[in-house]
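Read through the structure below, which is laid out as structure tokens, and then see the notes.
Of the protein chains in this complex, all but one are displayed in their positions.
Labels A and B are assigned to the chains in the order they are written; within every chain, residues are numbered from 1.
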Amino acid sequence: MAKDLLQKKKTKDIKIYCDITKCVGCKSCELACAVEHSQTKNIFTALREKTLPKKRVRAENVSSKIISLHCQHCEDAPCIKACMSGALSKDEKTGATLHDKDKCVGCWMCVMVCPFGAIVRDVENHIAVKCDLCPDREDFACVVACPTGALFVGTKEEFEKKIKQKKKG
Amino acid sequence: MSEKHIERSYDAASQKMIKKADEENIKIAWDRYDAMQPQCGFGELGLCCKVCNMGPCRIDPFGEGPQEGVCGATKDTIAARNLARMIASGAAAHSDHGRDIAHALILAAKGEAHDYHLKDTEKLKRIAEIYGIDTQGKSIEKIGEELGESCLSEFGRQHGELRMASRAPAKRQALWRKLGITPRGIDREVVEIMHRTTMGVDNDYKNIINHGMRAALADGWGGSMIATELSDILFGSPKPIRATVNLGVLKEDQVNIVVHGHEPTLSDVVREAAKDAELLELAKKYGAKGINIAGMCCTANEILMRHGIPSAGNFLQQELAILTGSVELMMVDVQCIMPALSGVANCFHTKLVTTSPKCKFPGVEHMEFKEEKALEIAKDIIRKGVENYKNRVKERVDIPGEIKGLVAGFTTENIFHILGGRYRATFRPLNDAIISGRLRGAAGVVGCNNPNIRHDWAHISMVKELIKHNVLVVQTGCSAIACAKEGLLTPESAFEYAGAGLQEICEAVGIPPVLHVGSCVDNSRILLILSEAIKEGGLGEDLSDLPVAGAAPEWMSEKAIAIGFYFVASGVYTVFGTPHPVLGSENLTNYITNELENVVGGKFAFEADPIRAAQMMIKHIDKKREALKLPPLMYEREPVRMSNNG
Partner (left out) sequence: MSMDYVIVGGSAAGVTCAQTLRKHDKKSNITVISDEVFPLYSRCLLTYLLAGSIEEDKLYFKDKNFYKDNNIKLYLCKRAVSIDRKQKKVSLKDKTKVSYDKLMLATGASPKLVDVPGIDKKGVFTVRKIDDARSIMKMLDRVKKIAVLGGGLIGLRDAYALSQRQKEVTVVVKSPQVLSQMVDMQAARIIASVLEKNGIKIMTGVAAGEITGKEFVEGILLDNGGKLQCQMVIIGKGVKANTELASSCGLKVEEGIVVDEFLRTSDENIFAAGDCAQTYDIAREANRINALWPCAVEQGEIAALNMLGKKIAYDGSLSMNSVDFFGLACISMGITRPKKEEDYEIISQAKGDVYKKFILKENRIVGMVLVGDIKAAGIISALIRNKIDVSSIKHLLLEDTFNYAKIMPLVRKFQERFKQEEYKDTVITY
């Protein structure tokens, strides 16, 4: 599993998908995301940090099911167009939508245009935050933390293939 | 613009206050429930175990992740342990309540608590006999003291059988003995659950549940029954009485004092204290016409049953009462008291006061209630409320006008008299009604409220469906209040809602089609009613033969689980609205909803739709009628059609 995820880091056009038939709303993804984006990256000490870390993923009810929602790293990202400081940009190699917190001024234009509500305000630090595909680790915090395997990281084709296989089997 | 308040509650008074809370931006239970969504599936399925430090463990319900905890516990074990602990908690709550009443009885008998008296001396003697206390030539006080001590010793008993269990039909007692689940001692069974469910002990789910049943029986035929019977002795056995319910019982021109919680040792004395001339003078001095005592939750049921004191509402209305802006003081003792009350009270002039050392709130005034000084302390608390009347802000007072009358006060004993008429105390007419087919059977609809189902709607819909099909309904707790608010607990409602057979009975005897038998510990009365019906004859020999069923359509508390289990263990088919947290284990679910019927003659069913649930109960009752070879119903030729999926 670890090797797979490491490989994914170099793949183009990957993002996090959620199989809603397997999400039970335990919010382990939210916890893991926050811890990963904390200073100390440890759940016990992360709680004591001066500004609490922000999660970039949310488990929400959709009809009678639950979905864990992430930034979709859109190909034609509205947030990049709206960003007036150049903080948001596209990584040409991986296709990921990157956010540079040093350039961010907290104008919330990206929050205003993200169709998925995936960008949240970090009010204490006055910057926007969103899924960054965990650049500081070899895998992806939420995917690793998901206890039911609802979260998948990969390309759309890979995810659709996985779902098809599941239906067959 | 938003219809949220209508979605959240069926009750118009509650709707008004929910709307008010929304307008004033005061968060109440429903808001917190919404914010909690989605709720964790591991918890809902019973697949989360936090018993030891090798955990916390989760079993993957989809089969791909871990299927065992670190210790090797399977989902069956984990779910069963969790469920058993809920029984322990619920049983402990009821039993502690019983313990407190027994303690009060002793103090009263010894003359150490002058404000309590041995009111029902007849019942005192009867119950004393069950404990083998010789009543000949003894003073009432001596009998009372001995009875109290005997009851207290039931809590610490290690061997033998709880005395009250001997009131069950012989066949039922024999079954318990055969299964090894006759309760030995009230505290012992609860302690043993905690032992069995800690790390490294019982991991056979059936074994765990069987002991769970034992602990539940130690509640129903133990702690709760002691609470009920001794409360009748101390405070008087209820008699049919008229009363009123809902937020409309709060008065604009009086000092409103709400007593919330469970133990009548507090509420009964408060009721008495409120009559104090000095306090009434004080109230008048502040411009109030009087002092209005209203209850909430089970303590309301206790004083409603015995004295006709009005109930301001049930579990989900506790914050709403404060929201009327008309409550000077809310005093609480134990159980079902939301921690949120202090926050809501702070938005108004309402003073919140805790009275039990077992239930404190940070930053909230504690006026500890002691039986030895009961009336004095009660007066002090009331005085605080009266003094607070001047702080009431007229502009914020919004008492909804909804108020309904009901007839409450039915007990095992007085049903005898009612049914038999003035001269005969007997269950015969009830049995005959069932045997003849005028009545289909009986059902107990009990339990709490929960924001996960529209407030009061499930109780009311279920009860209406049952009485429509000639099932006599007995109720306790918040469920009774829900239906009372709809007017179902009046003799008149029989004409509007009851089937022809039930209507005839109600008309003949003058009872409502829905009988309020009391608070949640008074579910023990239902056990005795069922036992009397067996004793009377013609309806089988064991409780499981009876054409009866039970339901808790809006359950919330662990106490409901304990009650459910003592009914099932006593042979009664019991339907819960939302399921127990067991669905993650197919085996456990199957055991309690299926196999248990072969073990104890009773089982659980889970059905959130109250009409479907009622139909399941009716189907079950019909099945029992058939097994008893009873003639068809007088007024229904066809069996009930199940909706959709039968």
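Just so we're on the same page, a residue touches a chain if its C-beta (ideal position, glycine included) is under 8 Å from a C-beta of that chain, and two chains touch if they have at least 3 such contacts.
None of these values were measured; they are calculated from a predicted model.
Chemist: To test your reading of the contact rule: which positions on subunit B touch the chain that is missing from view?
Modeler: 1-3, 25, 34-35, 37
Chemist: Which parts of subunit A face the unshown chain closely enough to count as touching?
Modeler: 15, 17-21, 58, 60-63, 65, 67, 69, 72, 74-76, 78, 81-86, 102-103, 105-109, 111-121, 123, 126, 156, 159-160, 163
The definition used in the following text is that only the chains that are shown with their structure count from here on.
Chemist: From the C-alpha centre of subunit A to that of subunit B, how far is it in Å?
Modeler: Centre separation, subunit A to subunit B: 47 Å.
Chemist: Where on subunit B is subunit A touching in the complex?
Modeler: These residues of subunit B touch subunit A: 37-42, 44-45, 58, 60-62, 64-66.
Chemist: Could you list, by residue number, the parts of subunit A that touch subunit B in their complex?
Modeler: Contacts found on subunit A: 22-27, 59-61, 66, 147-149.
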